[in-house]
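A protein chain is absent from this complex, but the other protein chains hold their places.
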Amino acid sequence: MTTAAVTALVLDLAGTFAFALNGALTAVRAARLDIVGVVTLGMITALGGGIVRDILLGALPPATFNDWRYLAVAAGGGLLAFALSRQLERLATPIEIFDALGLSLFAVTGAAKAMTLGAGAGQAILLGAITAVGGGTIRDVLVRRVPTVLSSELYAIPALLGAAVVVLGTRAGLGPLLPALAGAGLCLLVRLIGLRFRLDAPHPPGRAG
Amino acid sequence: MTTAAVTALVLDLAGTFAFALNGALTAVRAARLDIVGVVTLGMITALGGGIVRDILLGALPPATFNDWRYLAVAAGGGLLAFALSRQLERLATPIEIFDALGLSLFAVTGAAKAMTLGAGAGQAILLGAITAVGGGTIRDVLVRRVPTVLSSELYAIPALLGAAVVVLGTRAGLGPLLPALAGAGLCLLVRLIGLRFRLDAPHPPGRAG
Partner (left out) sequence: MTTAAVTALVLDLAGTFAFALNGALTAVRAARLDIVGVVTLGMITALGGGIVRDILLGALPPATFNDWRYLAVAAGGGLLAFALSRQLERLATPIEIFDALGLSLFAVTGAAKAMTLGAGAGQAILLGAITAVGGGTIRDVLVRRVPTVLSSELYAIPALLGAAVVVLGTRAGLGPLLPALAGAGLCLLVRLIGLRFRLDAPHPPGRAG
């Protein structure tokens, strides 16, 4: 494997693991599900974004079904979160941290995969963001919440920023690793600042927000 | 470009714009979202139907990602609705009119695209209707409403009628423009009559409805 491929795989599996933990903890906290529901929601959250990306790229079957490491990591994350849910469930922070990690990693790996498959710069940025927010959006629909990407905190913007750093950095010839780490770091930073200070994007004119 | 292609593009972009306005206003009215949420919901409403159609046709990546005019028109419509939301939000009528316009335009362009890609008459009619109702259905799921296509007003039927006019008119050799305008006009008329008089399709036997 090339350095680019190894970089992409490692970051992608790390994002998958983070989203699996997040989805499974959401299932425990928000919906009081049993083990099948917890692991299923963890896997859907972990794999949903990449599946949506691959459908939109026409790269079917999705990587998930060609490469069992994704399924194994997603299932493992879901099971781990189920086993540790008693310790973790009272804490809101881990859920949001895992979500922010998955968001950041998938924004960069989604954009990188889109470029690899020939997408233009704009499309790659958009597909990176869709990969990042896709799994969490499906998660929220399934547990009947308005998706985070639509509600008030900074969520889509850091994903777009992270994907843009990857696309521009790769185009500038900085190699696969540096832009990926810089993009993921920027996305994570903006997302965590948004969470910490409950920053919202502007509301419609003439409202208190 | 041929006349058929220009016709299809203009009507498709007009439908995209109408649905973007509708989705963004829905976000302002129904869910009190910020600018990112408003524009995102506008874009999903505008682009969702065409993406579903292209997935079902196997025409991937979807036209949206190959032709930036769709993304630009969808984003522009969402931003415009956000900026004007104070003026528009108290009015229920514009939301429903934009939705009816998008429904009518996408029913005809969806059916025409399906025929272009080799679908049979029945499939083209069904895919036209799916294109027409797809974006609004995703919109309703995301803001947690029972989708309009399932609830009580005439919605799927005018879309099927409009798509049928396009398919039959094109098969009869009436060219691309006339059947498209007739189909969109019929769909719009039936939908507006349904909205005006709150006409419903028949309810199950033995109920007041």
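Should a chain be cited, it is by its letter among A and B, assigned in written order, with residues numbered from 1 in that chain.
The rule is simple: a contact is a pair of C-beta atoms (placed from the backbone, for glycine too) under 8 Å apart; a residue touches a chain by one contact, two chains touch by 3 or more.
All figures in this text were calculated on a predicted structure; none of them were measured in a lab.
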Hidden partner chain, touching residue among A:I55, A:V146, A:V167 or A:V190: A:I55
Candidates A:T7, A:N22 or A:T40 - the one touching the absent chain: A:T40
Among B:A14, B:L57, B:I95 or B:A163, the residue in touch with the chain that has been omitted: B:L57
Residue ranges of chain B at the interface with the undisplayed chain: 55-58, 60, 119, 122-123, 126-127, 137, 141, 144, 146-147, 149-152, 154-157, 200-206, 209
Missing-chain contacts mapped onto chain A: 27-28, 31-38, 40-41, 51, 55, 60-62, 65, 68, 71, 82-83, 85-86, 89, 141-144
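The criterion applied here is as follows: only the chains that are shown with their structure count from here on.
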Whole-Å gap between the CA centroids of chain A and chain B: 29
